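Then we have chain A:
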Amino acid sequence: MPQAAERKALEKSLQKLNENMVTLAELSELAIRKAIDGLTRRDAEVAREVFTLDQEVYGLQLEIERTCIDLIALHAPVARDLRTVTTSLKITTDLDRIGRYAKDLSELTLQFGGKATGERADVARIREMADRTIQMVDTAIDAFVQRDAESVRNIMEVDDAVDRMHDEIFVDLVRRMEDRSLDTEVGARYILVNRYLERIADHAVNIGLRVVYMVTGDWLPRVRAADRVKRYPK
Partner candidate 1 sequence: MTRKLAAEKVSAWYGPKKAIEDISLDFEEHATTAIIGPSGCGKSTLIRCLNRLHETVPKARVEGKVLLDDKDVYADDPVAVRRRVGMVFQKANPFPTMSVYDNVAAALRLNGVRDRGKLDKTVKRSLEQAALWDEVKDYLGKPGVSLSGGQQQRLCIARALAAEPEVLLMDEPCSALDPIATAKIEDLIFDLKKDYTVVIVTHNMQQAARVADTTAFMYLGHLIEVGGTRELFERPRETLTESYITGRFG
Partner candidate 2 sequence: MAVLALACVALALIPLGSIVYTVVVRGASVVNPEFFTQIQPIPCSPGANLTCTQGGIGNAIVGTFLLLGLSSAIAIPLGLLAGIYLAEYGKGPLVFAVRFFADVMTGLPSIVMGLFIFATFQLAFPGFVFSAIAGALALAVIIIPFVARTSEEALRLVPGSIREAALALGVPKYRVTVRVVLSSAREGIVTGALLAMARVGGETAPLLLTAGGNSFYSVRLDQPIAAMSLVIYNFATTPYANWNALAWGAALLLVVIMLGLSIAARFLLRHRFHEQRIRG
């Protein structure tokens, strides 16, 4: 009768990896929340905090990469362990990107300075999209931490809704810049905000799909941007 083995070294490394991943995920989510908050309230102080967070995110991501490589080299993980390690490796990229976009949003906040914000309506719509995006990020990260594949299995549909919002907001912004109801410079920046939010949502989708793979081994195909163009012909 074979003895139960604990694989102490492997377990310890996996545990450390998980702790770091959770920290990284939390940092990324915090970054994006703060970035949106700072943008909405035009708070330069909060915006600058995001820069620091982004640095931390980047540093932690590098350390996690190292940990994953060591795990592969030393322990030759298979099955669940393998999926966990490779998923972690990929997700750190998405989380890092989210942090980066948070930083970009904060830069826009600083650029807005004390300028007039424009009509409430634009901000409301964008605020709504931002909320949706943050929720997607939250769901995906939660799914990762809880190892829950079911909660993210239909994350792509939620993303479809966000994509539609993005397209509508874009059209609206362009229209209002054309009929001069919105300052061009402000409008241009809002277009960027719109874009960043949509990209963050995409990364949340990536994270969600990879969590499904990590937990179940199912490899769900992601609808790529090029195919999306086909879906919304203009």
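Selection rule, in plain terms: all candidates are chains of the complex that A comes from, given by their letters.
Here is the rule we go by: a contact is a pair of C-beta atoms (placed from the backbone, for glycine too) under 8 Å apart; a residue touches a chain by one contact, two chains touch by 3 or more; residues count from 1.
The structure displayed is predicted, hence computed values, not measured ones.
A.B. asks: Sort out for me which candidate, 1 or 2, comes into contact with chain A in this complex.
C.D. replies: It is 1 that touches chain A.
A.B. asks: Applying the document's contact rule, which stretches of chain A touch candidate 1 when the two form their complex?
C.D. replies: Against candidate 1, the touching part of chain A is residues 2-7, 10, 76-83, 216-217.
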